[in-house]
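For subunit A:
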Amino acid sequence: GGARTDAGSSGGSTSSGDAAASCVDTSGDSVKIGFLNSLSGTMAISEQTVRDALDLAAEEINADGGVLGKQLEVVGEDGASEPTVFAEKAEKLVSSDCVAAVFGGWTSSSRKAMLPVFESKDALLFYPVQYEGLEASPNIFYTGATTNQQIVPGMDYLKEQGKTKVFLVGSDYVFPRTANKIINAYAEANGIEIVGEEYAPLGHTDFSTIVNKLKASGADAVFNTLNGDSNVAFFKEYKNVGLGVDTTPVVSVSIAEEEVGGIGVENIEGQLTAWNYYQTVESPANTTFVEAFKAKYGEDRVTSDPMEAAYTSLYLWKGMVEKAESFDVAAVQDAADGVTFEAPEGTVTVNGENHHIAKTALIGKIGADGLIYTEWSSDEAIEPDPFLEGYDWAEGLS
Partner candidate 1 sequence: MDALFSQLFAGLSLGSVLLLAALGLALTFGQMGVINMAHGEFMMAGAYTAYVVQSLIADAGVSLLVSLVVGFLVGGLLGLVLEVTLVSRMYRRPLDTLLVTWGVALVLQQAARDIFGAPNVDVRAPAWLSGAVELFGLGVPRTRLFILLVAVVCVTALALVLKLTPLGRRIRATVQNRDLAETSGISTRATDRLTFFVGSGIAGVAGVALTLLGSIGPTLGTAYIVDAFLVVVAGGIGQLKGTVIAAFSLGLLQATFEYSTTASIAKVLLFVVIVAFLQVRPQGLVSLRTRSLA
Partner candidate 2 sequence: MLELEGVHVGYGRTSVVHGVDVRVPDGGIAAVMGHNGAGKTTLLRAAVGLLPVRAGTVRLAGEDVTRLRPHERVRRGLAYVPQGQQSFGQLTARENLQLVADGQGAAGGRRTDEALDLFPALRGLLGRRAGLLSGGQRQQLAIARALITGPRVLVLDEPTEGIQPSVVAEIEDAVLALTAAGGLAVLLVEQHVGFALGAASHFAVLESGRVVASGEGGIEQEAQVRAAMAL
Partner candidate 3 sequence: MTDIPQPEQVLDPDALEQVLAGPGDRFRHDYLEVRGLRVEFDGFVAVDGVDLTVTQGDLRFLIGPNGAGKTTIVDAITGLARASGSVRFGGVELLGKASHRVARAGVGRTFQTASVFDELSVLQNLDIAAGSRRKARTLLRRRSAVPEVVEQALETVGLTALRDAPAGVLAHGQKQWLEIGMLLVQDSRLLLLDEPVAGMSHAEREQTGLLLQRIGAQRTVVVVEHDMEFLRSFASSVTVLHQGRVLSEGTVAQVQADPRVVEVYLGSGRKER
């Protein structure tokens, strides 16, 4: 195609491959990065917190002298909770704003929508949320947990507790379905019986039938992959029919500190969660992080796993760039392996092969104060294994 210029930027492009690389402007004393989160729509609830954490990290890095001596200039975009908007905005950030890297995304669908953009423009995305695995793009760095760092440890914990009848309840979308597929395989190999598997449409608000089934199933534990609002309705119903933590504890993978208030502490006190970070984690890095966060956004705010992962992602990118001594995508990719960061959750290390990071799994218990306290932790950081290649029982899953 003919060379054309966009308002403000210069230089044309003829083929897509090197378009982004040549378009990033590193000549000045600042460099642009993009933050892409939903600030409107249904996902704004969650994604705004990620944006807050990203902003905090950018501020800290700039105060600390920037990256390779350049100040970060943040271009913020709203994904509006719609995959197509994510795709559109990603393309804008990469080819119109010419950012060096993009940070953001939450839902799997938003990531899947952005992936082709980053691959075809050869640009970088840092994705900060735990997800269903089965993916490894050279253009994406996944700083949240993959399944073997969250789901599998969650099941390990239940097994350790001697639970043998597990009921699965989840929202009807990709993550729960994939997670439950894994859990089913795990259960079969480990002598656990899956006594029910139920999905509710996103935003479902009436759980009487599902809880009836759950109660009738005789389950001694529940693995909960419900998303967002549905958790409130589920836990209220769960409590109302007389189920309790002692008899049938629930392990949730999508309830973080942020959500506890909305569900009502009285409804979920004592229930379990599986993550890699809690605000209560004891480490100097976390103390600094939590203090800085509260100082910036207010004492009543809490920090959570995705926020921490987003915060960490910006530092990891900084580490990679500084190791590569270049903002160039290929150089950063090459330098990625082994980059580490003293994150609030503990030391994390980038796996250069699959672009995930090694993390420690933590099972937490929700306390009366609405915070989550570590109940159990994996012995060490777990290497990311998005395709579960290191687990025999997972054969044939993907």
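Per the selection procedure, all candidates are chains of the complex that A comes from, given by their letters.
One rule holds in what follows: contacts are C-beta pairs under 8 Å (C-beta built on N, C-alpha and C of every residue); 3 or more make two chains touch, one makes a residue touch a chain; residues count from 1.
No experiment lies behind these values; they were computed from the predicted model shown.
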Task: Single touching candidate for subunit A, where 1, 2 or 3 all sit in one complex - done: 1
Task: subunit A - residues contacting candidate 1, complex - done: 40, 42, 44-45, 48, 172, 198-201, 203-206, 208-210, 212-213, 216, 229, 231-233, 236-237, 239-242, 258-259, 261-267
